[in-house]
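Next up is a structure, given as structure tokens.
Excluded from the complex is one protein chain; the other protein chains are retained at their positions.
On to chain A.
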Amino acid sequence: MTSVIKTINLSRHFGQGDTLVKALDEVNITIKKGEFTAIIGPSGSGKTTLLQLIGGLDETSAGNVILDDKNISDMSGQELSDFRRDHIGFVFQAYNLIPVLSAKENIEYIMLLQGVSADERHRRVEHIMAQVGLTGLASRRPTQLSGGQQQRVAIARAMVSNPSIILADEPTANLDSRTGMALIDMMKKLNEQEQMTFVFSTHDPKIMESARRIITLEDGRVVDDFVK
């Protein structure tokens, strides 16, 4: 299988001199297409920073991120925006839906940016909403949805444009364990059905068990990389 994510000596440092903090220090990982990978580690180990750098949301201090054979570290702001729009789907811990848009509008937002036709958008939104169990909630605004429902909308938004990579930063952290597990099961099912590459961070042992590959970080370094 071809690699869709590759980091080469990836580092992210904050501060300088005595106050220098190495949030991520020379991380080298390769993730292949269709993998369902968990990044685990204690708080402050660099999980979120790694996902942010892979997603091009933050600037690297050193090293490179290669996604779909493209070095995103060299891209301009606009190129990076377009790349994220077309290749990466994000699921955030705090859902981060657009509050003034309904569930349906949040899901179709990226397709609008991509210029997908109205019919195609409608078809895909209907399909994904059924897949994530949101049928009947299309017109609700984020504030009218529960945490679990909001996170389902976020997952649907991340997946609807068929990106090659889905990055999820502690997607279950704000949910109760049952809802969290249900969400992970749903992600796993979608991963199997759609062959999308899922990388998510977590510190919940039950969630970790669902992953087929577990990368462990400690103090910004990869200390273990285990494939089941």
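The definition used in the following text is that contacts are C-beta pairs under 8 Å (C-beta built on N, C-alpha and C of every residue); 3 or more make two chains touch, one makes a residue touch a chain; residues count from 1.
Note that contacts and distances are computed from a predicted model.
Engineer: From the list "Redoxin domain-containing protein", "Cytochrome c oxidase assembly protein", "ABC transporter permease" or "LrgB family protein", give the UniProt name belonging to the chain omitted from this structure.
Structural biologist: Protein name of the absent chain (UniProt record): "ABC transporter permease".
Engineer: Touch as defined at the start, partner being the missing chain; which of A:26, A:58, A:126 or A:219 qualifies?
Structural biologist: Considering all chains, including the one not shown, the answer is A:58.
Engineer: Using the touch definition from the top, which of A:21, A:113 or A:130 touches the missing chain?
Structural biologist: A:113
Engineer: Check the options A:81, A:162 or A:177 and report the residue that touches the missing chain.
Structural biologist: From the options A:81, A:162 or A:177, the contact with the absent chain belongs to A:81.
Engineer: Tell me, which residues in chain A touch the chain that this view leaves out?
Structural biologist: 52, 55, 57-59, 77-78, 81-82, 84-86, 90, 92, 96, 98-101, 109-110, 112-113, 157
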